[in-house]
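Dropping the structure in here first, questions after.
As you look at this complex, bear in mind that one protein chain is not there, while each of the others sits in place.
And then chain A:
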Amino acid sequence: MSANQDGVDLLEVRGLTKTFGTLTACDHIDLNVAKGEIHALLGENGAGKSTLVKMLFGTLEPNSGEVFWNGQAVTISNPGFAKKLGIGMVFQHFSLFEALTAAENIALSLDDGSPISTIAAKARALSYSYGLPLDPQSLVGDLSVGERQRIEIIRCLLQTPQLIILDEPTSVLTPQEADKLFETLERLRSEGKSILYISHRLEEVKRICDRATVLRHGKVVGHCNPRKETAASLARMMVGNDVQAVVRAPVQGIETAQPLLEIRALSRRPATPFSIPLRNINLTVRAGEVIGIAGVAGNGQGEFFESVSGEVPQQDPASVRIRGKDAGGLSITGRRLMGAAFVPEERLGHGAAPRMKLSENLLLSRHATDGKVFVGAGGMVKSDATYAAAQRIIKAMDVRKSALDPEAAALSGGNLQKFIVGRELDRRPSVMVVNQPTWGVDAGAAAHIRQTLIELARSGSAVLVISQDLDELFEISDAIAVMHNGELSKPLPIAEATFEKIGMLMGGAEPGHAEHALETS
């Protein structure tokens, strides 16, 4: 079924294998991409998708296996050779240079030596012809994530590739921007180009892809036509078993519940020239509810989390209030002592110290709040107590690990995230603030984390979740606010929220205008 008219696939991969130490990231992968098709590479985080495409683009060297290009065996030893063959790549974590202009960034990946002004003119013309307008003179550091992706795509198209690899392209886009991208991809397909589309989002794969190859734990577990599958059947192939659906009981009388976390006129100047200022943010999270904050990455969510958690204290003590008391001037520990708990976005480095054991990481975050439990006479650490508490959390959150009390860095991303969330939940915090709770976490563990956050709220705590994953926010939130360019919209009750409305706000529709649009819609 994979052959096209002349019987030769554009790309054929046979038994490609890559190991890192004892981990087999890709295990005898077979893959065929025909001319003029959009081929999905589907799999959870850590299934080996990124490793596979890095080998196809020449940035990683396979241990074994063969690659055929138009039927010819090739060894792709570096990205330059991949480009020469006609393979273009749009990276998940962009490979752009912030301090350079868009045109300079594009020039760096073209080896034809033509002057920057020529390249800028070509890039501008191409970008308009594909409906992805681009100003070649703008500095990448000033651009939004969506605009940066345009540069990557235009840069890729200027090399006139036969095969374009896109690694999780929509994870940084608003729904409207994603629609625009799909139009571009369909146009490229109609021009006879092939696209290898990497994603874990089932709906979009069903929508635009002709065929799919599903990976799980580094192995190919199936090929299918995604249009003939359901989201549930695709998920089952990806995960290996059924994913528990998250249950969100309705919440009643929230208007009268006690406000536990209040943010009043929070502003912050940009810390670096490329960072986002916070502008007059107001938000109330009451006992019993989960509030979600949506937004395209890089619109001030990181700065907002730092300000709420106390990583960066505020000038005005009243700008952050926890359980009715001013907390704006306090440090993280001060805010924890008032009953708040925080889970930052970066697991290694912020959420946990990589080279320390789980029990030690537990002590690091809780020595102040639970000093009596974990620290004994003369400041001596009660290792029995920290060990027991760590084991309790490991059991409660079903953390899978290789040793009894391993180093944080030895855990997979998802398991470490479960431990970090569990460490905070274990205190029964009355205010819980989480940034990207399930980023890079497999579907089963993500569902578990989401369910525990809802249950914490329903037991009388206030939960604030910042996430780029709209599906996740719609699953767990009672109301969703949108952050755009350092401003926060009013929370929209979940019953009124739709992808379209949230997407409009994410794209920067004026809050007033958007509210008006909501009233009329």
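Definition applied: contacts are C-beta pairs under 8 Å (C-beta built on N, C-alpha and C of every residue); 3 or more make two chains touch, one makes a residue touch a chain; residues count from 1.
The criterion applied here is as follows: contacts and distances are computed from a predicted model.
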Options "PotD/PotF family extracellular solute-binding protein", "Monovalent cation/H+ antiporter subunit E", "ABC transporter permease" or "Sigma-70 family RNA polymerase sigma factor": UniProt name of the undisplayed chain: "ABC transporter permease"
Candidates A:Ser190, A:Thr272, A:Gln315 or A:Ser402 - the one touching the absent chain: A:Thr272
Chain not shown: contacting residue from A:Thr59, A:Ser138 or A:Gln391: A:Thr59
Identified contact with the non-displayed chain, of A:Gly36, A:Gly65 or A:Gly141: A:Gly141
Interface with the undisplayed chain - residues on chain A: 58-61, 78-80, 82-83, 91, 94-100, 104-105, 107-109, 113, 116, 139, 141, 272-274
